[in-house]
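Sharing a structure with you now.
Showing chain A:
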Amino acid sequence: MSEHLIEVRDLVVRFHTAAGPVTAVDGVSWYLDRGETLAILGESGSGKSVSASAVMDLIDIPPGEIARGSVLFEGRDLLKLSREERRRIHGKRIAMIFQDPLAHLNPTYSVGWQISEMMTAHGISRAAAGQRALELLRRVGIPDPEGALGRYPHQFSGGQRQRLMIAMALAMKPDILIADEPTTALDVTVQAEVLALLKELQKETGMGLLLITHDLGVVAEVADRVVVMNAGKVVETGTARDVYHNPAHPYTRRLIGAAPGKGAMHEPVATGEPLLRIENLTKSYGAVEALKGISFDLLPGETVAVVGESGSGKSTLARTLLRLEDASGGRALWKGRDLLAMSTRDMFALRRQIQMVFQDPSQSLNPRMSVFQLISEAWAIHPDILPKARWRERVAELLTQVGLSPDHARRYPHQFSGGQRQRIAIARALALEPDLIVCDEAVSALDVSIQAQVIALLDQLRRDLGIAFLFIAHDLPVVRDFADHVVVMQGGRLVEKGTVRQIFDTPKEPYTRALLAAGLDPDPDVQASRRKTRAAPALALL
Partner candidate 1 sequence: QGKSDVTIVLGEQTDLLEPCMATRSNIGRVILQNISETLTEIDVRNNSTLKPRLATSWEQVDPTTWRFHLRQNVTFSDGSTFDAEDVKHSIERSMSSKITCETSRYFGDTKITPSVVDDHTIDIKTDPAEPVLPLLMSLLTIVPSETPVEFTRNPIGTGPYKLAEWTPGQRIVLTQRDGYWGDKPAVAKATYVFRSDSAVRAAMVKTGEADIAPAISAEDATDKSIDFSYPNSETLYIRPDDSMPPLNDKRVRKALNMAIDRQSFIGSLLPEGTEIATTVVPSTTAGVPKDLKPFPYDPEGAKKLLAEAKADGVPVDTKLELVGRTNLFPNVTEVMEATLGMLKDAGFNVDLKMHEVAEFEGIYSKPFQKGRAPQLVAAQHDNARGDPVFSMFWKYASDGRQSTLSDPHVDDLIKQATAATGDKRNQLWSELFTYLHDDVVADVQLFHMVSFARISPKLDYKPSIALNGQLQLSEIKFK
Partner candidate 2 sequence: MLSTEIVGTPEAIAVPRGTAATRVLRMLYRDKLALCAGIFLLIVITCALFGPYLLNDIATRPNLRARNAPPFSLAHGWLAVLGADALGRPLLARIIVASQNTMAVACGAVACSALVGAVLGLVAGYSRGRGGQIIMRLADIIMSFPSLLLAVIVLYMLAPSVGNLIVVLAITRIPVYLRTTRAEVLEIRERMFVQAATVMGASRMRIVLRHILPIVIPTIVTIATLDFAFVMLAESSLSFLGIGIQPPQITWGLMVSQGRSYLANAWWLAFWPGLAIILTTLSLNLLSNWMRVVLDPVQRWRLEMRKTEA
């Protein structure tokens, strides 16, 4: 066998749990060559992140266990190297972008320090590192890079944090970059920039890119080869084109078939009094104006999608509506009453009617509560919803609905994959049967097959129970399939609003048009031809 840049052979990873061992990765093999991009596709929870973590020596052993296998890097088995030898490789030769950027950034250090540390840890002087950190922030498109260096992770938006992770990983120009869902929180325009940046770097240094993603469009755009995983096993490998056009495994076929953006668009039918009317909402963090006068209505049983640039204030909008953040101005009328001016006591009574799925699911789950406790807490708080005797049954039902197994109820949040946690958060929001669910990137970490299942579930709830959704997403095909109305945001401003059809078929604002144009097609051939046509302008953007 020829020498690959990195090669994983027959990797088996198990985790200990109270209910017995769980095999997360079951005999996985793949390789990556210099200058190549390998995409790992797969169902949520199929072992993508765990196998990447094994390469980076990030599995806690115990309770984890690498039962078998080897990871060959330049002919040496990484698994047999000493801690110190691996340390020298980490970051400098092999870098990783984590799936869950909030949890993976140290909350107590400024981002500038954290990015510089990547370099100082490998012997670069602090001054030089600071320079490069600034440049990197500029490259990943963080606004006000000088100021951003001194800010802390919690002061950034989800997508910005993800870009910070990317900047950090790229700092040492590694030979191998493992990117675990690097664009889940990025809108398509920024995603395009980031992907272009990665490719450019690849061209420059011959970096091997291992891209873990659920997004067929991204795969079509950048991947040379594809590995498809399901339930801990590799079920299919091949070039991106082959796999897309001739999927061999049933799972792969299902995956490709489930790609969103093909269904009929919703025609809004709901009428009557708005459930939620937002009037001129503003919010500023010190000097940063995150929301600059947002107004729109939401009718009962309707889905309003909020799309827009990363950092445009979408999450802020959601958090302000839920009173997690105090608004700076404006009103939000919920069934005629102003949410923002309500007393805390009145707000308590209202909480049940509005639920939220947070953008960073793992941080929104109490690490000390089992899934059962997490979901059933809703009923503990509002005992009138469900008698205690039925809790187990209902938890099992909800878990099944979001594509998890009832067995999972006994596990704790840290024992799940990113997508699984997101689904737990969704199940928790559903448990309360609210009138409105605010979904902040709620399906962004799910592979398309499960995404389709969850969207179908939400759609059904909307129809059966009349639940309304404020659906924050970057994934335009999903929005197209699910939403009734769309609100487009940029830089804290609402730039355009309208029905799905209006937005998708006849966008008025240039930003909306740019957004739609930047959307990726799951077909590698289509993407290849698009790439050719826009090659020149994309580079100019950087």
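Criterion: a contact is a pair of C-beta atoms (placed from the backbone, for glycine too) under 8 Å apart; a residue touches a chain by one contact, two chains touch by 3 or more; residues count from 1.
The candidate set was assembled so that all candidates are chains of the complex that A comes from, given by their letters.
Note that the structure is predicted; figures quoted are calculated from it, not measured.
Interface record for this complex: partner of chain A among candidates 1 or 2 is 2, by the touch criterion. Listed in rising order, the residues of chain A touching candidate 2 in the complex are 16-21, 62-63, 102, 154, 319, 322, 324, 348, 351-352, 354-356, 358, 360, 363-368, 370, 372-373, 376-378, 380-382, 391-392, 395-396, 406-407, 409-410, 412, 414, 425, 428, 432.
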